[in-house]
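Note that this complex is displayed minus one protein chain, with the remaining chains in position.
Order of writing sets the labels: A, B and C. Residues in every chain begin at 1.
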Amino acid sequence: MANIRNNKPSISGAVKNVQKAFQTKTGFVAITVRAWKRSSRFKIGFVISSLIIMVGVLAPLLAPYPRDGLGYVPEDALQKIRLSPSRDHIFGTDTRGRDIFSRVVFGVRSALIQIFLVVSSSLLIGLFMGVIAAYYKGFIETLINYLIELFMSIPAIVIALALRLILGSGLLTVVLALIITWWSWYGRVTYIYSRSIVEMDYVLLAKLSGVSGLKIIYRHVIRNASPPVLVQAVTDLGSVLLEASAINFLGLGLPPDSPEWGVIMQEGIQYLSISPWISVFPGIFILVTALGFSLIGDSLREEVDPKLRRRWRLWF
Amino acid sequence: MSRNLLIVGIIVALIAIGSVALFYLQRPETTRKVVVYAYNDRITGIDPSVEDDTGLVVLGSVYEPLLYYDPRSDEFKPALAINWTRNEDGTEWVFKLREGVVFHDGTPFNATAVKISIERARDIYRSTGRGLGYIWDMVSTIEILDSYTVKFVLDYPARLDLIAAASYAAYIFSPSVIERTGASDILDGKIEEWFNQGNSAGTGPYFIEYYRPDKEVRLKKFEEWWGWKIVNNPNAPDYVIIKILTEPQSQYNGLTSGEVDIVSSVPRDYVGQLLSRGYKIYNITTYHNYILFFNTKRYPTNLKEFRLAVAHAIDLDELVQLCMKGFALKGSGMVPHNFPGHVDNLTYRYDLSIAREYLNRSGVETPITIEFLYQVDYEEKRILAETLKSRLHQLGIEVVLNPQPWTALKDIAKGIWEDPENTPHLIIADWWPTIPSPYDYLYTMFHSESKEWNYAGYENPYFEELVDEAWKLEGVDYQAALEKYYQAQKILFDEAAAINLWDEVKPFIYNPKIEIPREAMNPLHMYVIFFQYVRVG
Amino acid sequence: MPVSLNYIVKRLFWSILVLVGVIIFSYLVIILSPGDPAVKWAGNPRGVNATFAIEAARRELGLDKPLYMQVFDFVAKVLTGDLGISIAYKQPVFTILYSNLAATLELLLCSYIIVLPIGIVLGVYSALHRDELIDDVLQSFGTIMANTPAFWLAAIVFLLLVSAGSPVYGRIDTRLALETGFQSITGFYLLDSILQGNIVIFIDVLVKLIPPALIIGVYPLGLSIRLSRTLMAESLTEDFVRAAVAWGVKRGRIIWKYAFRASIPPLVQVFGLAFAYSLIDAMVVEYAVFGREGLGRLLVDALNYSDFKLAIGLLIVVTAFYLVINTVADVIQALIDPRVRL
Partner (left out) sequence: MVLAVEAENLKIGYEDEEVVWAVKGVSFKVMVGEIFCLVGESGCGKSTTGNAIVGILPPYSVTDGVLRILGKTVIEGNKRDYTGVRGRIVSYVPQNPGSSLNPYLTVEEQFHYVMNSVYEWGRKKVVEEATRYLRMVELDPDKVMDYYPHELSGGMQQRTAIALALSTGAKIIVADEPTSALDAHLRLGLIRLLTRLRDTVNLTLIFITHDLLSAGKICDKIAIMYSGRILELGPSGKILTEPLHPYTEMLVDSVPILGIMKPLKTYGGEPLTPGVEVKGCLFLDRCPKKFDKCAENHPAPKEVHERIVECWRYV
C-alpha cells in the first residue's frame, strides 16, 4: 500500500533503496532493534529477561532472609521446618527451615553466572575454531570439523559425571562440562556461515592483495559471521540453563547448600508429596527464565531469516 | 482426513480404557506368600567370607553362623552349633555342631565346612586385607575332632562365642563350592566370582533364586531348612524379594502403591503420615552411630580446647530433631546404646558460653576457616553439615563444606595419616559393628594401627593399651574388660577426639497385612530381616 | 539434494571415526586428569590389597607401555566390549550398561511413539492455520513445552498422581512378575510380555511407563509442534505443491503426500538430534522422580561409588548411542529420498 500513497518524485526510488539497505543491516544491534519494533514475543521475552536480571542484581535487597538465601540454616530452624507458603515465607520453607523465596531469589545469580560463563566461553572458542576451519581449509578444516562432531556427540551430563569424580563439586565442574560440549555448536554455526563468507569476492580480493590472514579473519569473516552466531547464542541461553540445572539436580554440579534452582529442587524432591513447594517454585523460575530467553532468541532468528517472518493465509 | 483421525483416536482411547479396566479386574489372586522388602542400597557382594558391606541383607537369610547373639537381651541362640565349651583361659573352644543340616545344594553340613569357611575368611583377610576376617585373627588352628565337633585353638584368649556370632565373616558355606568352581584352593578368586554371580551355598532358610545386585534379589524358601520345625511358622513367606530402591521417595511410593511390603528407609518426615494411614512400624535402636571426627593432626583442630569449643557449640537435641527427625538417641561415649560397653553421661553439654571460653583458652584467633568432609548422598549428613556451618559461624568459625561420595570420602579421610595438612578438619562417618564387642568401635576408629578407619588421626598410647588389654581380657574376665573400655571412652571424651552424635533408631515401616515379630530383627545384623519369623496374610 | 550410497558409507565411516575419538578422549580424561590413573581406575582402593588392585589396574590400562600403545589397547578393548568390572556392581561394566540401556531405551521409544504423531499433527495444523489464533496458541504452547525442565514437570505430574492416590513407581511390579512367571529376555519388558502373552504384566509395565514417557515427551512435543510448522510452511511453497494444487489434487493429499512428505527428511534428522537430547531428560526423570532403573540410576551410582569405570562406560555408551541414533537418522533421511541411488 505504501507505494500508492507515496507521491514523491521518482528519485524517491533510489532513496528508498538506500533506506532499505540501511534497514536490512545485519548487525546484531540493528537486528535487535528491528525485532523489538516488530515482535510482541520479543517484547515479552525482553521484559521477562530484564526482570530476572534485575532480581539477580537486587537479590540481597529483595530476599527477606538473605542469610537463608546464602544457605545458612536459621537459628529457629526447628520451628520453621517445611512450613507451607504463608505471608512470612511466601514460597514456604525447606527441610532446614530456610526461606525458599530467598533461596530462589539468590538462585537467579547462580543461574545467570552459569549461563554467562558457559555461553561466553563457548562462543569465543566456537567462533575461533569455526573461523579458522573455514579460512584455512585443508587438513585444519577436517580436523576442526572432526573435533566439532566429536564434542557435539558427547552429552554434557556424562562429562559432568567424569569431572565431578575428578574435580569434586563446584561451579567449575558444571560450567566446564557445558563448555566442553557447547562450543561445538557455535563452532559449527560459525563454520557454515564463515565458509560462505570466505568464498566471497571481497575476501578473495583481500587475500590476493596480500592482506594478512588474521586481518581478513577479523575484519571480514568474524564480523560478518558473528551476528547469526550471536543470535544462536541468545536462543541457547535458556537451554544452557535447563541443562545446567539438570546437572545440578543430579548432584553433579554445585554443592548441596548452594542457592541454585536445580540444587534446591533436588533437596525438595524427596519431600514432594508432603512439601511440594520446595521443588515447585525453583522449577517455575527455571521455566520462566528459559522461556524469556527463548522468546528473544526466536524473534531474533526470525529477523535473520526473513522466510520465517512472512505473513500467511491458507491458500488452497 | 480428520474423520479418520477421530476414529483412530476413539479406538485408541477405548483400547486404553479397556486395558486399564482389565488390568484392575484381572489382577491375579495371590497364591504364593511373597514379601517384598525395599532395601536402600545396592548389594555390594555376596561372598560370605569376603563381603563387608550391604551384602549382609542377603547373607543374613541365606547363611548362618555358628551362633546368634542378641545384645538387646544379652542372649545366645544356637544356630549351626548347639553347644560350646571353653577352657579356663579362653584359648581353646570346642563347638558341638548341629546334625542333620544340609546345604542348599544338598551336601551335608559338618565340621569340615566350618573349618573351611572360617579359614577362608581369616586367610583372605591375612593375605589381601579384604573382608572382615580379622575377627578370626587369634585363631591359630581349627581341629576337626569328629564330623560334628570342632576345636579352635587361639593364639590369645578371646570371646570366641561372641566372635562366632559376628554378622560378617562368620557364615558357613558348603565346601562343595571349591570343587564346583574348579578352584585350586580356598583363596582362589574363582570362588568369589561364583558367589557374586548370584549363587548361594548356605544352610539358611532361604536360597537365592535370582540375583541382580542393582535391582532385586529373589530368595526362595529352602524347605529342608533344619529350623522350620523349631520356628513353626506356617505363614512364613515362600518368596522374599529384596528390591533395591535407593531413593527414599521410591520406597515411599512402593509402600503406598502396595507393591512393597517392608521399607527400610522412607524419608523420616513421612513416618508420621504413614502410621496415620494404617501402616505399622518396627523401630529398632541400631548400633549404627554417626561420629564426627576431628583432625587431631592439623591446626586448629589439633588443639584440645578448640575441639571442646566445637563440641560444646553443637546442640545435639536440635540436630537429632533436624537431621534425624527424632529417629535417633543422643550419643554418649563411642559405643551405642544397648551395646556391650555402652556408657551413659558421656555427652557434651550444649552451651555457647562454655564453647567461647574453650575457644579463648585455645588461643585460636577468629575468624578461622575449617573444612568439613561428609558423605553427599545422606540427607541427614547434609543437613548436619549445613546446620553446623551456620552454628559455628556464630563462634567465628567458618566452615567450608566438602561433600563427597562414600568411597572418595574414605580415600580423603585416610589421608590423615600421610598428609594431615590436606585432610579436612572435620570428618563425619558412620559405623556399625561386626562383632558384639566395644573393641569393634574403639579399636577400629581410634587405634593408631587402624589407619583404615581412624579418621581422627588419633594416637594415644595409653588409650591403645587400655583397649588392647580389654580385648584380651574379654575372654578371661569380661567385666574387667568392660571397665577398661569405659576408661578408654572417658579418655576420648575428655580429649574430644571425636563426637558420637547419635545412635540411629531405624523405623521399618510395613504393610499391616504382614507381621514382623520381635525376633525377626537383631540390631547386630543391620538391615537383615529374618524372614522365617515373618508371617504373611 | 541427491545423495548416494557413497554418502551413506562416508557417514558410517565418519561416525565410527568419531566414536573412536570419543574413546580416545575418555582415555585422555583418565590419564590426564589429576591423580594416578591406576588408582582412579581401581576405584580408589584401600587396605592391604590396595597395591594389588592398583597394580592390576595399571596392568589393565597398560600404563607402562608407550602412550600410543595404551590408547590403541584401550580403544581395542572398548570396541570389543570389555571395560572391566564395575566397582559399584562387581559385574562387567558393559553388562550393566546394556541391561540399563534397554530400560531407558524402552522408555524413550515409547515416549517418542506417543508424542511425535501428536506433535506433528498439531504442527501441521498450526502451519495450515498460520497467523490465526489457534496457530499462536499452538506455537506458544510449543515454546513453553520446549522450555519446561522435564524433571520439574515430572515432579508436578508425580505430585498429581500421588494426590490422585496412584503413585507410579518403578518399572514393573515385582510381585506380579513373580506370580505370573514373567521372565525378561530382551530387557524390553513390553516386548517380553507380549512375546510371553503375559497381558497382565504388559499392562502393568505400560501403565508405569506412560507418565514418565509423557514427561520426557514434552521436549519433542514442543519441538515437533514448532518444527513441523516451519517445515510445512516451507514445503507448502514448493513448486510441486503448487503444481499439484493447480491440478486439483485433494487438499488432504497435498498436505500429507506432497508437502508433509517433503518435510519428513529434515524432521527425521532433527528428531535424531532430539532423541539423543531426550536421553538426558530420561536419565534425570526416570530415576530421580519415578524410581525406575535405567542409565540415570547408573549415573548416580557411578557418582556415589566413585566408580570411574562406570562413568567412563557411561560416557562411551551414551555417546555411542547418540552417534548411532544420529547416523541412523541421517541414513534413513537419505534412504527415504527416492533420489538416492543405491
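Assume contacts are C-beta pairs under 8 Å (C-beta built on N, C-alpha and C of every residue); 3 or more make two chains touch, one makes a residue touch a chain.
This structure is a prediction, so every number in the text was calculated from the model and none was measured.
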Residue of C:201, C:236, C:300 or C:314 in touch with the missing chain, whole complex considered: C:236
Which of C:39, C:245 or C:273 touches the chain that is not shown? C:245
Of the residues listed, C:219, C:258 or C:308, which one is in contact with the missing chain? C:258
Logged for subunit C, residues touching the omitted partner chain are 2, 130, 236-240, 242-250, 253, 257-258, 261-262, 337-339
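Operating definition for what follows: only the chains that are shown with their structure count from here on.
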Which chain's mean C-alpha position is nearest the mean C-alpha position of the whole protein set? C
Contact-pair count is greater, between A-B and A-C, for A-C
Where the centre means the average of the CA atoms, what chain is farthest from subunit A? B
Roughly how far is subunit B from subunit C, going centre to centre by Cα mean, in whole Å? 38
Centre-of-Cα separation between subunit C and subunit A, whole angstrom: 24
Quick check on subunit C: which residues sit in contact with 2+ other chains? 162, 288-289, 300, 303, 306
Going through subunit B residue by residue, note those that touch at least 2 other chains and give them in order. 247, 249, 252, 376-377, 408
Within the complex, which stretch of subunit A touches subunit C? 146-147, 149-150, 153-159, 161-162, 164-166, 238, 242-243, 245-246, 249-252, 265-266, 269, 272-273, 276, 279-280, 282-284, 286-287, 290-291, 294-295, 298, 307-308, 311-316
Of all residues in subunit B, which touch subunit C in the complex? 1, 5, 19-20, 22-23, 26-28, 30-32, 34, 36, 42, 44-45, 128-130, 196, 213-216, 218, 239, 241, 243, 245-247, 249-250, 252-254, 256-257, 259, 376-377, 405-408, 410-411, 414, 452
Per the touch rule above, subunit C residues touching subunit A in the complex are 14, 17-18, 21-22, 25-26, 29, 33-35, 40, 128-131, 143-144, 146-153, 155-156, 158-159, 162-163, 230, 233-234, 245, 251, 254, 276-277, 279-281, 283-284, 288-289, 296, 299-300, 302-303, 306, 308, 311-312, 314-315, 318-319, 322-323, 326
